[in-house]
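Note that one protein chain of the assembly has been removed; the remaining protein chains are unaltered in position.
Moving on, here comes chain A:
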Amino acid sequence: MPGADKETDLTERIEAFLADLKRGGSGTGPLRGSGEMARETTYLLRRITAQARWSSAGDLMEIIRNEGRRMTAAQPSETTVGNMVRRVLKIIREEYARSRGSSEETEQQESLHKLLTAGELSEENFRQHFVHLKANVIEAINELLTELDGTTDNIAMQALEHIHSNEVIMTVGRSRTVEAFLKDAARKRKFHVIVAECAPFCQGHEMATGLSKVGIETTVIADAAIFAVMSRVNKVIIGTQTVLANGGLRAVNGTHSVALAARHHSTPLIICAPMFKLSPQFPNEEDTFHKFVSPHEVLPFTAGSTLIENLFQCFILLRLFTKVSVTPEVINALSV
């Protein structure tokens, strides 16, 4: 039956995506950028909308919610997955409301008055069936995908407003958004970039080679020299993995030290983050916020025979993500 084939095909794709998520998180698989992850998630959600069996918006939302829960459980550190699922759920709700005929404006403005007086909205169970709902939802998801494709360029377009000539800019590790941002500014301005390498994966090296290829004067420094060099830095521009609901960041290891050093020297700290990195989570779940990978990168198992004998007494930690708290004192500008 064609229906069943479509279903098995769909479940296969979902399973493959989940397996990829689980594998990609251990640091051994290819390190995917968040943009790619967001796009893949949206493609998958569009496929689910197109191929899964559902009759009303409520069913579809149930299906997507379940799949979304499984995806976030597979890799809790990939918050873009959860963010895209929430975006798609919002799209479905909007399209449903539009199909029902209620005007868009009244739906969107959730004033306090409305919350107190509205009775019917809370009884909304999205059970009505609309013929064109599927097409509308898919069209809206396509719009979302176009928006995703354009985020890096939109951010890069603002570069000239933030960077003046002969500046020294510091950045940490590797961020595709910041790389595009700096490359765009380099077309019209001359400035220097100092890249902190971010041991042990040293993504900063890749960033530096990428920047120097377009002629930006780049210097690579070790993580330890961040405070030493900070007194000569005019701005710090970094990317992040997630922007939390309180304005804090979940970013690569070492970002907190950079933020503190910048605050000490009163250097402005600018974050470049696309919309899909904004998350409604708060930084209070200690176990999912720090991501640990194998300590082999820090201290290899073969590092000296005397070390191996006593290794059972040693705990070696390698942390991938950190969280930066207290936004207003630390972050000066958020470029989305």
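The definition used in the following text is that a contact is a pair of C-beta atoms (placed from the backbone, for glycine too) under 8 Å apart; a residue touches a chain by one contact, two chains touch by 3 or more; residues count from 1.
By our rule, contacts and distances are computed from a predicted model.
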Name the omitted chain as UniProt records it, choosing among "Mitochondrial ribosomal protein S22", "Translation initiation factor eIF2B subunit delta", "Anaphase-promoting complex subunit 5" or "Auxin-responsive protein". "Translation initiation factor eIF2B subunit delta"
Which candidate, A:Arg69, A:His129 or A:His264, sits in contact with the chain we can't see? A:His264
Which of A:Ser212, A:Asn234 or A:Ser279 touches the missing chain? It is A:Ser212
Of A:Gly68, A:Gly82 or A:Gly254, the residue in touch with the unshown chain: A:Gly254
Looking at the full complex, which residue from A:Leu18, A:Leu145 or A:Val220 touches the chain that isn't shown here? A:Val220
Provide the residue numbers of chain A that touch the chain removed from this figure. 168, 192, 194, 197-202, 205-206, 208-209, 212-213, 215-229, 231-232, 253-254, 256-257, 260-261, 264, 290, 298-299, 303-304, 306-307, 310, 313-319, 322
